[in-house]
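In this view, the complex is presented without one of its protein chains, the others remaining in place.
Labels for the chains are A, B and C, by order of writing; each one numbers its residues from 1.
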Amino acid sequence: MDSIKKILVADDGKKFFIRSLTEDFHTQFGFVAKAALAKAKPGDVLKTNTGKELCVFEPSFMDVYSRIKRAPQIIPRKDIAAIIAETGIGKGSVVVDAGTGSGALALFLSNVAKKVVSYEIRDDFAKVAEENVKFIGLKNLTVKRKDIYGGIDEKNVDVVTLDLPEPWKAVEHAAKALKVGGFIVSYSPTTPQVSDFISAVAKNKSLQHLKTIEIIEREWEFNERVVRPLSQQIGHSGFLTFARKVKK
Amino acid sequence: MDSIKKILVADDGKKFFIRSLTEDFHTQFGFVAKAALAKAKPGDVLKTNTGKELCVFEPSFMDVYSRIKRAPQIIPRKDIAAIIAETGIGKGSVVVDAGTGSGALALFLSNVAKKVVSYEIRDDFAKVAEENVKFIGLKNLTVKRKDIYGGIDEKNVDVVTLDLPEPWKAVEHAAKALKVGGFIVSYSPTTPQVSDFISAVAKNKSLQHLKTIEIIEREWEFNERVVRPLSQQIGHSGFLTFARKVKK
Amino acid sequence: MDSIKKILVADDGKKFFIRSLTEDFHTQFGFVAKAALAKAKPGDVLKTNTGKELCVFEPSFMDVYSRIKRAPQIIPRKDIAAIIAETGIGKGSVVVDAGTGSGALALFLSNVAKKVVSYEIRDDFAKVAEENVKFIGLKNLTVKRKDIYGGIDEKNVDVVTLDLPEPWKAVEHAAKALKVGGFIVSYSPTTPQVSDFISAVAKNKSLQHLKTIEIIEREWEFNERVVRPLSQQIGHSGFLTFARKVKK
Partner (left out) sequence: MDSIKKILVADDGKKFFIRSLTEDFHTQFGFVAKAALAKAKPGDVLKTNTGKELCVFEPSFMDVYSRIKRAPQIIPRKDIAAIIAETGIGKGSVVVDAGTGSGALALFLSNVAKKVVSYEIRDDFAKVAEENVKFIGLKNLTVKRKDIYGGIDEKNVDVVTLDLPEPWKAVEHAAKALKVGGFIVSYSPTTPQVSDFISAVAKNKSLQHLKTIEIIEREWEFNERVVRPLSQQIGHSGFLTFARKVKK
């Protein structure tokens, strides 16, 4: 998967992703010549051979992120956002993540944090994630082929994020890896998983401030007098449970 | 308001914020001597004169953020998170924000973005925000005493965030300030404000991909067999409307 | 559409609706002889010619209601229920309803109330509704081919329910038809419709206690350890606005 070099946008907002500057790019509106593609700067307007105007954009993080390869179930952005909101992950943060899956969570956090290390035991998933890292062009994300249930190598970590079938098996390791003041976060679709994770956290006296939330996003239609929530809404994704290391 | 130097945490998770290392710190459990405070490192355990153990934490962004001075209505973190989730604000992003208010949104975004400029016309609010900037110790946030309805000085901006009574008055200025591919976001509590903002956006042909959402956060109790959403929940805060600049 | 005489239920809960007792009834499991159908009593177990056992049920209101002919958009049961919950419609209540549509709301309320009169101007809808009334076998529901925007004939009504594109045009008529203490209820999908309805209500000094709600139903999966809200949920249907006549 080549990285996205440029994006062309039609009048109606439709986007075309340019992965090569050495070939003509064909669309339903005709083609754009490679010479024009190579010279184009953000905001320029290119014309296809049939005269259709296409506007040039520099690919932003969200454009590229929206095109990564995805495992069947990825954590939605509303939930990634809630992790950032609760833990305050920022430019200085070091994050350990597991399991990587296609890397969606780790990639999003890498765009915000200083450094992210993501644990994955399945080689096929790790390969997809590494391809996504390369595609998106991030330098601060490492995919580590290792079982997080067996231990965490990193120390003094700000946040540990867990999207695992049995997150309780990683609680002791996370507690050791975290700095005092750091957060452990678990994302699980079902309530018994949350209960078992919380039992494991409660046994560890260094972890406190347990909190579990779910985030519901409602999309609305605003179109003249048609102002209403959409009839179709996304349903449940998962519960987010947070705890904090308060002492060694 | 002095910045927070260290945090002490009691067994039950209660936090004490230390703003001076040259005075003894008094708690309901007795006092901690200034000499001990000055030498304490994260993870150390200090004792009060009555023998109560308190654990030392380095203040994280969220600890300090939770103590800023607040205007009566600030945008909640669930909504700040949704702005990051939709726009992909990251370490490389330049953001223009208005109105500053107490600076809660601008401060949170500054912890993630490269640079934030926040417009405020009320001098009293600007002062509170500047105090908060100093308190939280961020270097990349500037509070600008200027009316955003009159124009935006910055160019090539990634995201413009508006938390204003009449956000439609800033649409043209935002569209000019944004880079192609950049996002305009408006946060409004009521649906007629959203409708009027959307009408203004629809008149500007460079802005596309309108989307309006609201975020509902449900907190849950997990305590042995007591597994249930809380009886008391936060209600509505505001609607978030996003659009994107797709051409010059 | 003949009325439902009996229901047969297979082991897995699948239901078969018997509309004729003078013909054999064919299923994928073979047929049940007409003689057996005619004699069957609720709770009996019939056998098809292939030996499959089918249990006999007396059709309940919900079985028949679930099979009425439906116009494209009917008010969902969660919203019908909220009307009953707020107004206390019961065995003694007289209700005026408009517009009838396929009659779903009027039919449901007729199963609870003493008498329902439902106004409809479209003859095609009125015919469908009348077929549904006959099919469901209710005696206390009348479909009236009349424009409710032109007036309401009934007096001393307990509740007026409006599911109309311009419910504000029926407010004055409803206020006259209601007894003191009676309720007017409007069901609208969009917020501007609610705003306009409320403006009309506010102009009528006999109507007070305005209240607008929306009902969100979340369905859950409980299957051993898989305890979670469904990933697919019904989105928005409409807003319900209630007011009460407090004086002549």
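Basically, contacts are C-beta pairs under 8 Å (C-beta built on N, C-alpha and C of every residue); 3 or more make two chains touch, one makes a residue touch a chain.
Just so we're clear, the structure is a prediction, and the values are computed from it rather than from any experiment.
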item	value
Sole residue of C:Ile18, C:Ile68, C:Ala82 or C:Val117 that reaches the chain not shown, by the stated touch rule	C:Ala82
Selected residue (touches chain absent from view) among C:Ala33, C:Ala71, C:Ile121 or C:Val227	C:Val227
Among C:Phe17, C:Phe31, C:Tyr65 or C:Tyr149, the residue in touch with the chain that has been omitted	C:Tyr65
Contact footprint on subunit B, counting only the chain that is left out	189-193, 218, 225-237
Where the unshown chain meets subunit C, residue by residue	7, 9, 12-13, 42-43, 45, 55-63, 65, 77-78, 80-82, 84-92, 108, 111-112, 158, 179-182, 191, 194-195, 198, 208-222, 227, 239, 241, 244, 246-248
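As a working rule, only the chains that are shown with their structure count from here on.
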item	value
Interchain centroid distance [CA atoms averaged], subunit A/subunit C, Å	45
Rounded Å distance between subunit A and subunit B, as computed from the means of their C-alpha atoms	21
Contacts with 2+ other chains: residues of subunit C	191
